[in-house]
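Sending over a structure as structure tokens; questions will come in a sec.
Take a look at chain A:
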Amino acid sequence: MTIALVGSTPVNVILEKEFAAAQMETITVKSNELQRVSGHIGDFRLQTLDGERRAGVIVVTEPPEAKLPGIGHALLDSDPVSHPHTKPVVLLMDYEQESRQFMTPVALELALFLARRRRTVFFLKRSVKTAGTDQERLYQEARGAGVVFVDYDQVQIAETDQGFAHVSAQDESQSLEIGPCSLIVAETIHPGKTGALADCLKLRRDRWGFIDEYKHYLYPVMTSRRGVYAIDTLRACCEPEYLEEAIAAVIGDSAEQLTADANLLYVELDKEKCAFCYTCYRACPHAALTPNQAEAVMEPWEEACFGCGICVSMCPANALQLTLEKPAQGASQSVQIFCCENSGDTAISRLQEDLAHEGLTVSQVSVTCGGEITVERLLQALRQYEKVIAAVCMDDACQHFDGNRRACAQTERAVSMLEAAGLEPGRIRFVQLSQGMPRLLHEEIREALL
Partner candidate 1 sequence: MAVLIVGGGLAGCSTAFELVSRGQNVVLVESASTIGGKVRRYGCKAADRCLNCGLCLVGDLWNQVESHPQIQLRTETELLDVMGAPGSFSAVVRHADSLDIFDGISHIVVASGFVESSRAAVGAVEYSHQAPGIITGLELEQLMSERRRAALWDGEPPKSVAFLQCFGSRSLRDRAQYCSRVCCSYASRAARVLKHYYPDTRVVFLHMEQQQVEPGSYWQSLEADGIEFVRSRPVTVRVGPPHTVLYERSVDSTIVEESFDMVVFSEGMYPNPDGERLAEVCRLSFSDEGFLKAVRDSSETGVSVVGCAGGPKRIEEVVAEALQTARGICGGVR
Partner candidate 2 sequence: MMNAAPDQKSRLERLLEAGHFTVSAEVGPPMSASADFVRKKARSLVGIADAANVTDNQTAMVRMSSVAASVLCQQEGLEPVLQMTCRDRNRIAIQSDLLGAHALGLRNLLCLSGDHQAFGNHPQSKNVYDIDSIQLIKGIRELQEDSRFISGSNCKNPPRFFLGAAANPFADPEQLQYIRLHKKIEAGARFIQTQCIYDVERFARWMEYVRRHGLDKKTHILAGLLVNKSVKSLEMTKQVAGMHVPDELVERMKKASDPQEEGVRIALDTIKGLQSIPGISGVHIMAVGWESIVPTIVEEAGFLPRPSLSEVEEANA
């Protein structure tokens, strides 16, 4: 299988070697040469300036951009190691932006190195980031070697007449004035080129603009698109463990994805109905739909689909359907409850005993994601049930990014339609919860039933 490395960094050399050891061939695509990506895991087509390249898996290696905070270069030109100076060295973390965790061991090692050479070292930070095995040890050793750790609330840097920096740091009660011979500042990290790359690869970005590490899995390198991985090569330079883990995750996950049994739940398209409006293409959080220009229809990729149903609910032409109908469970005629399987579904399973004990029954429909819930589904349900409840994830918890917010918008619209039609709007209820909040759902069900 071929792996496309997007972005060329020194880390690529290591990756090429490691992937080759796992019988995976690599090609490198410079990130500014990549124009468009279609296809799915096992069969990606990368449109580059040199024509089309094909790969089974894509790994983004383009690093985020690291730049020094704007404090002036004049302050940094004294070499802290060789310069025999009595003045202290200041290591400044979290200036302008909270420093990344991976920078801490680098800074700690440097602090330790300097302290052991009898230099006075101030380590200025907003919060400690020592909670890793090696970092913990480094931290202890640095303290032992006399590094002064200072937790600051505010810090100012001024240039003195001699062109040196003067650092003043304040915490809640006191201020510290240091005239260091050297000031070493942790760089701030910006998405840089990875932003445009994420858009090109249709990867979700987090609120800071970085490629979203798909939090559902919380494993390193996963993105919102199957078969596309992102290795933070900047971090990899500082953290060999991370790189090892990342490589293992790419090899392990892609092998599993490629050999997995058929995806059970995915969307299918009715070509006759498709208006080729690109709504699904824009809304799909997993880039599972690709335009088929020849036939002027959108094509869902079973291999890339997570079955979240967001496209199904968004499609204005009613052209998309999920392959698997999930039948309602429970025999209630009075309440139907749509449950996101990541929240409502698990919460209600924890309630079964209580509900049975109280003699309460509901008709329960599991949905992969709240994004699947639509106005017409809610209204259809009301023809048979007295009340309908939508139970979806909390804000910021949706595993498909915005399915819960879409569910909320759809519910609001359904309620307003009922209101306008002179029907009882309270028949539709909406609750946001996590799987760990069964009581909340319990109350909702009791109120709906009683």
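Just so it is clear, a residue touches a chain if its C-beta (ideal position, glycine included) is under 8 Å from a C-beta of that chain, and two chains touch if they have at least 3 such contacts; residues count from 1.
How were these candidates chosen? In short, all candidates are chains of the complex that A comes from, given by their letters.
The shown structure was predicted, so the numbers you read here are calculated from the model rather than taken from an experiment.
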From 1 or 2, the one in contact with chain A within this complex: 1
Candidate 1 contact footprint on chain A (complex, rising order): 98, 100-101, 126-133, 136-137, 140, 151, 171-174, 207-208, 215, 218-220, 245, 248-249, 251-252, 255-256, 342-343, 346, 349, 393-397, 434-437, 439-440, 443
